[in-house]
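As you look at this complex, bear in mind that one protein chain is not there, while each of the others sits in place.
== subunit A ==
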């Protein structure tokens, strides 16, 4: 169960970054940003590193007291970074690997989408249309993402007593995938 998933382009800017809305997102952005240095270090270590030079999965990048950060680099130098909760000891290495594989498959599909320009942020329309979510939503660790015929979107309660909130529409298939990874282990 990931708390934050990020896709970083080869020029080191984020293509897609999403974290559970309960936490301070800034903290995750910073964490992902600092992990980029560790990723570069692992890639450039020639042969003498413990990690297999030819493999795409990089393994645990660095642990903090609350979280663990895992990395994966594709052949096109696109990096996937996943932050998981440290208290979740049930997550094993091969489960993380399979989550990364699924992410890679989804990313490949995004790449082959004719409406996507390589290098753009991954979302269905730039600057995204917004719509009003008519229900007051509890922001909590249990469910912050809801499915609907129009596709899943994350609703955030703007302030107590205010029943409406603005929800951006994001890229469907990729977002669905990431959502499922944040709710449960794949």
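Operating definition for what follows: contacts are C-beta pairs under 8 Å (C-beta built on N, C-alpha and C of every residue); 3 or more make two chains touch, one makes a residue touch a chain; residues count from 1.
To be clear about the criterion, contacts and distances are computed from a predicted model.
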Per UniProt record, name of the chain withheld from view ["Dynein light chain roadblock", "Trafficking protein particle complex subunit 6B", "Proteasome subunit beta" or "Large ribosomal subunit protein mL48"]: "Trafficking protein particle complex subunit 6B"
Touching the absent chain when the full complex is considered, from A:45, A:60 or A:111: A:111
Residues of subunit A in contact with the chain not shown: 10-14, 21, 24-27, 29-30, 33, 36, 53-56, 73-77, 104-105, 107-108, 111-112, 118, 130, 156, 158, 165-166, 168
